[in-house]
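What follows is a single structure, written as structure tokens, with notes after it.
For this depiction, one protein chain was excluded, whereas all remaining protein chains were kept in their positions.
We just call them A and B in the order they show up, numbering each chain from 1.
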Amino acid sequence: MKKTFLALVLSAAMFCALLSGCGSGEPPAAGPELSVGIAQDLDSLDPHKMVAAGTKEIMFNVFEGLVKPSPSGDLLPALAENWTVSDDRLTYTFNLRPDVKFHNGSIVTSADAVYSLERLSATADTPADIVTVDAFSNIASMETPDEMTLILRLKEPSNEFLSYLTAAVIPAGYEEQETMPVGTGPFRFVSRTAQESVVLERFDDYWGGPAAIKTVTCRVIENADGILMSLQSGAVDLFAHLTITQAQQLTDDFRIEQGAMNLVQALYLNNAVEPFNDLRVRQALCYAVDKQAVIDLAFDGFGFPIGSSMYPAFGKYFDETLIDYYPHDIQRAKELLAEAGYPDGFSMTITVPSNYQPHLDTAQVLVEQLKEIGVNAEILPVEWETWLNDAYIGRNFESTVIGVDASTMTARALLERFTSSAGNNFINYNHEDYDRLFTEAQSCTDDDEQTALYRAMERNLTENAANVYIQDMADLLAVRNNLTGVRFYPIYVLDLYGLRWES
Amino acid sequence: MRRNYYLFAGLLLTGVLAAFALLGVFWTPYDGAAMGAEKFLPPSPAHLFGTDNFGRDIFSRVMEGAGTSFLIALCTIAIGAGGGILLGAVTGYFGGLADEALIRVGDALTAFPSILLALVVISLLGPGKPVNLVLSLGLVFIPSFARVTRAAYAEAREANYVKSVRLMGASHARVMLVHILPNTMPVLLSALTIGFNNAVLAEASMSYLGIGVTPPDASLGYMLSEAQSVFGRAPWYALSTGGVMISFLFGVGLIGEGLRFREGGPAL
Partner (left out) sequence: MKYAFRRVSALLLTMFLVSLCAFAAFSGISGSAAEARLGTQATAERAAALREELGLNRPFLFRYGEWLSGFVSGDLGQSLTYRQNVGELLRDKALASLLLSGMSFALIVLCAVPLSLLVVRAADGPLDVAHTLFNQFLMSVPPFFVGLLLSWIFGVTLRWFTPGAFPGLSRPGEAVRFLLFPAVAIAVPRAAMTVRMLRGTLLRELNRDYVRTAISRGSDRNSVLRRHVLKNALTPTVAFLAQMMAEIVAGVIVVEQVFGVPGLGRMLVVSISNRDYPVVQAIVVILAFWVVAANTAADLINVRIDPRLALRDE
């Protein structure tokens, strides 16, 4: 009896000693290493195949195009040192920056640029998983008079063509992008472990000078509960896209930087199904939803209300007057419902991808708000894959809360999808005026005129209550106090280049 | 005699909690979905368990969530025990090829960790709907009940009392139902209490992994996973939700303990 007991006490004591022997949780000192938390694993390493916003966000540091976006939304010279545009605006001549190296050591030439642009143009034998750029179908021909000069001739003039040239330039003929990506960015790819981490290392030959941080480990932390713990425990130094609840729980080791998500979050309505095929019903929902209350309740006041498919970072395209086009007005909403033949309201479903907590939170608040006009909404949480397959591709849903982003910094990227023939017009929006405006905007050569046309398209969406627009969500980024140099962009990227540890 | 106190204490604890959950169906101090109050209020007389990240009253939500959890566990067990006992009784009693096949399939299924099986089944049925959750969990619980019942019936088949009632002309159905079933009760009851607790835990795990109950429905498991992400800010959320869940499992466990004694478990 005594012996067993003694053995037990001893083993318990040893166990405790073993556990306490590992006090390694000190916050890292200023140094060349950085650990970044990312909420989802990369979907592909090939820059021309990646789809997920979270992937492009990180690989922004590995790949560059002829031009690259700046934090203010302008286009800066990148691999192209400068360029000229002919008077008829059909010929672009790029002078490549000399002696720019790929991560594998070879020099970037005009042939690499041609290879990359061709790879992204849709032809009959383009592999199905290459994310082709439709705007490149406007290219009539490409010429390379010498290794450092690239001439692009367009079929039609376009104001937006340049912004598509942010597309990654990769070495011609290199086939291993999917496993060992090679680009020209300030960081080069080292290794990735599925569902675990992606390791990047500073590229010392970067044309803009080497970055301050030497090694960046991106840790995949998909479990929302793990995010906070990973920050608190010291596993991660920087984490973007936190929820306000998470941000508020952080201790003094961190500061929160606030930017915008650059997403159009809305209750997207399937315009082709009853009762949402009735304009009055859609308008009633717009009146019933109190955007500010959604932002206050689910996001603690962080977020920017919007009134159409455009967010503030787009500057001149963004029309502020649309934000309050539908003020919160229960009475008006009820009247409209009665006119439409639903005096007692109706039942509807809100399909939400269950892996996106902010959208789920928003939907929960919407359900409560819609109750007030007698609309009985039910949340239908689905897996992301099911959402893509049934709601997005199959267009088989009544309404859904989701954030729609822009792949390039053009108004077209946000607005084209609502033309009646667009393949990704998942809400089945169908309005003649809208289609006509879009066609006009495409053929328009004057920038101001084109901006006016895009703004008219936005107004069209609002007036016809295409969707119940809610907000551009706030992007809260937690950084360790002595890490500086965070820059926000109008698109969804995390720029590691300017980051440095202060001692 | 001491052990009957376990039964008594278990019934009392479970009864109180069940009544609390049942009451939650008809009345709660606040509307569990209403987002009125201030966020993250610590426990106080007005909000016994405090409020959550939406300013919802946690006590009310726990009452509703407990109801959901218990209902899911009950339905799961009803499907699992109903299917399992029927299957186990028939194959165990008649033996033969069906019996052999059941053992094989049962082995294969128990080799699957229950969560893994439920994960696959629910992906098949489509997650997010409580009915599918109950169905997938129920299916997962069938093998364990079938196994227990089969063993009892296979043993009883050879027992003298069964042989003699058969000689007296009782039908198979009668023998199985009237003569053998009561004798398997002690085993089945204890399997039921264990199964019930496993069902509550399984639902909680599934909800934790994000494929169980989803909002606006609340179950204790879902609330626990929600509570986890705000643990630093509002530890009372996780502790009260977890506390209620543990108390309930504890109560059912005590009932099992008491039953085993009453039904002639290990005599002391």
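The rule is short, and it goes like this: a residue touches a chain if its C-beta (ideal position, glycine included) is under 8 Å from a C-beta of that chain, and two chains touch if they have at least 3 such contacts.
Here the structure is a predicted model, which is why all the values come from computation and not from measurement.
Peer 1: Which listed residue, B:Thr91, B:Thr149 or B:Ser205, touches the chain dropped from view?
Peer 2: Of all options in B:Thr91, B:Thr149 or B:Ser205, contact with the hidden chain holds for B:Ser205.
Peer 1: For the chain that's not shown, point to the residue among A:Phe254, A:Tyr392 or A:Tyr469 touching it.
Peer 2: Residue touching the chain left out of view: A:Tyr392.
Peer 1: Tell me, which residues in chain A touch the chain that this view leaves out?
Peer 2: The list for chain A reads 1, 4-5, 7-8, 11, 15, 18-26, 35, 41, 43-44, 51-52, 127-129, 131, 178-179, 193-196, 219, 221-223, 225-226, 229-230, 232-236, 355, 383-386, 388-390, 392-393, 423-424.
Peer 1: May I ask you to list the residues on chain B that touch the chain which is not drawn?
Peer 2: Residues of chain B in contact with the hidden chain: 2, 6, 104-105, 107-108, 110-116, 119-121, 123-124, 126, 197, 201, 204-205, 208-211, 224, 228, 231-232, 238, 242, 245-247, 249-250, 253-254, 257, 265-268.
In this section, only the chains that are shown with their structure count from here on.
Peer 1: Under the stated contact criterion, what part of chain A meets chain B in this complex?
Peer 2: 224-225, 227-228, 232, 245-246, 248-249, 297-298, 300, 354-355, 360-361, 363-365, 367-368, 379-383, 386
Peer 1: Report the residues of chain B in contact with chain A in the complex, numbered from low to high.
Peer 2: Contact set of chain B toward chain A: 33-35, 39, 53-55, 123, 126-128, 210-211, 214-216, 225, 228-233.
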